[in-house]
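Sending over a structure as structure tokens; questions will come in a sec.
One protein chain omitted, others in place.
Chain IDs A and B follow the sequence of writing; residue 1 opens each chain.
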Amino acid sequence: METASLTGRRVARPSVRGRLPRASRPALVTAGAVAAAGLALIATHGLHDVAQTALNGVSFGAVVALGAVGLTLVYGILKLVNFAHGDFLTFGAYMAFVANVSLGLPIVLATVLAMAATAVLGLAFERTMWGPMRERGAGMLQLMLMSIGAAFVIRYTIQFFAGTEVRTLGVDRTSVVEVLGLRIGQTALIAGATGIVVVAAIGLLLRLAALGKRMRAVSDNLSLAETTGVDTRRVIVATWLFAGAAAGLAGVLFAATANVKPELGFELLLPIFAAVVLGGVGHAFGALVAGLLLGVATEWSTLVIPSQWKLTIGFVILIVVLIVRPQGIFGQGRAT
Amino acid sequence: MSGPLAIALGGLTEVGFWSGVGVLAGIYTLLALGLQINVGFTGILNFGQAGFMAIGAYAMAILVIDFRVPFLLAVLGAIAVAVAFAMVIGMSSLRLRADYFSIATLAAAEAVRMFAQNAQGVTGGNQGLYGFDRAWADASRQIQDWLSAIGIGDANGLLPLLLVVWLVALVAIVALRFLQRSPWGRVLRAIREDEDAARSLGKNALRFRLQSLAIAATLGALSGVFLALNLSFVNPQAFEPQASFIGFAVLILGGLASYGGVAFGAIIMWTLLEATRFVDLPLSDTQIASLRFVLVGALLIGLMAFRPQGVFGKRQEMVLGD
Partner (left out) sequence: MTDASRPMLEVRDVACSFGGLRAVDGATLTVEEGSITALIGPNGAGKTTLFNVVTGFCPCEGGSVRLAGQEIARWAPHRIARLGMVRTFQLTKALSAMPVIDNMLLAAPDQPGERLANVVLRPRAVHARERAVRDQARELLAAFRLERHADEYAGTLSGGQRKLLELARALMARPRLLLLDEPLAGVNPSLGLELLQHMQRLRTQEGITFLFIEHDMEAVMNHADLVVVMAEGRVILSGPPRAVAADDRVIDAYLGGKHVPLEEIA
């Protein structure tokens, strides 16, 4: 790890880990806190409400995790804080809308097309912006401001063509399924399950597959990986493919359970950042755990505070994590 | 001129247009001056100026409307609240790595906006607040009378606000330049370049950073107050993160490490943005609004790619890279 300063105020780069989370102290503390909160809520609101909101939270959190895994990969492997990531979700949602509603394709096909389109978008930005800037040795502020510029361009180009009206995808939004005495929308259930499966798959891939190992090598030290023969270009392409596809899928799933609007991605960006930071930058499984935690916390909060405030829980968690343990539950090293 | 790309140049000669541009440019000059001292001279990546703007506007409005505080006192109160908020953010987040700090400030600004949106009892929610500018309206009329007495008429009554905003902006620029040349400013620049070197010579880096953030908060709050006066009401939509990033575009346009350049950047930026009104294409209002933001985004990308030091920035003073 490089250190540009000595006080622990390092500019050390976060690295990507695909390992399953060890029983580390932060993980145990977090699990303890969640359990304590859950028990307190059960005591005051009864098991059914707590379980119901938890189920809703898992469904929402899985989508957040799906959005977060792409961001965390790009952040961890390419050292890029991609503020445009939220708008990748928006892009995916709109592509699915075009395919599904405008062109009448079945939703599954539309989703796959949306994922592919978003992956291509990510790669296009890499080819035209990130790659060249990386070669020029661009600094952090330059890259961050560029990603913000990209966010503006994506979101407002979509808005230019599609307008600000809120739309919906052609999915079944009314059927409800019963699970263990709890009710959940059929679409929400599918969305949640898909999110969990895909993020877990990415995590496993990072840990087990050869490509995953190469990605982790690049995330630790790009130039070193290059000299040891890792095809960094392939790793970079793979990163953007995963990130883009995951983001596109997250956008579609969120739109399926809610609606399609230009602010979709940006409204999710801060919960996604919260999940990335809470889980530890570069940690795929961390993003999964953190996303689910955030979803559950967000939904549990509606038992205690008016529901319009529920999204602020994401902020509270983000700020608390940054103060107490900025490297998150599973991140290594120090981040001050 | 004719054809689909003709710009209705007539519009560009209206005094109303320029005073509108001028007020917005002045407001964003104040906002971006805060960014300049943070990013250009202290090296801290403050992505939350919109939050200080919101605090300035809302605190002032609430003090005037709910507590019947006289306007000028309310402005001072608003600044105090913004500085207090900056201290809280700073104490908790300034020790973080630069990118985490930027995320923290973005989150803090969004938290302010969400509070404004949801705490309906206090902030009026999405409806917003109005009725805080009676004192200003009187003052404005008085200024207008003075101007008319010396022969300057006005089409739409924006001239008093324009003058006051720019007066404050110019005072701020002079004050900041003075600060920059002082020993205090010297320590700030040292911390920006190499915090450990500064520490090894006895400088408390955290304290200087906090002070820099407090100054940015003050300038942000002032810009928020003026925005509130310009709109005659405040609502959450006026303080979305877009404002912070338009501020950054202004900052980069004028150049890092140049306070005067900020004014230049703001004028250029808002002339460009407001001029989009006159593009004679068959576009709806929403589309023109969207086009503006695409423009801002493209400008940010272009500047970062091709001229990161901006128009007036000096290449060797550029410490943008980490």
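The rule we apply is simple: contacts are C-beta pairs under 8 Å (C-beta built on N, C-alpha and C of every residue); 3 or more make two chains touch, one makes a residue touch a chain.
All of these numbers come straight from a predicted model, not from anything done at the bench.
Considering B:143, B:190 or B:268, the position touching the chain not shown turns out to be B:190 (whole complex).
Among the residues B:39, B:129 or B:198, only B:198 touches the chain that is left out of the figure. Listed by residue number, the positions of subunit B touching the unshown chain are 178-179, 182-184, 186-187, 189-190, 193-194, 196-205, 211, 316-317, 319.
The rule we apply is simple: only the chains that are shown with their structure count from here on.
Averaged C-alpha coordinates give centres for subunit A and subunit B that are 31 Å from one another. Against subunit A, the residues of subunit B that register as touching in their complex are 39, 45, 92-93, 95-100, 102-104, 106-108, 110-111, 114-115, 118, 195-196, 199, 241-242, 245, 248, 252, 284, 286-287, 290-294, 296-301, 304-305, 308, 320-322. Note for the complex: subunit A touches subunit B at residues 4-7, 9-11, 81, 129, 132-133, 137-146, 148-153, 155-157, 159-160, 163-164, 266, 270, 273-274, 277, 306, 308-309, 311-312, 315, 318-319, 322-323, 326, 335-336.
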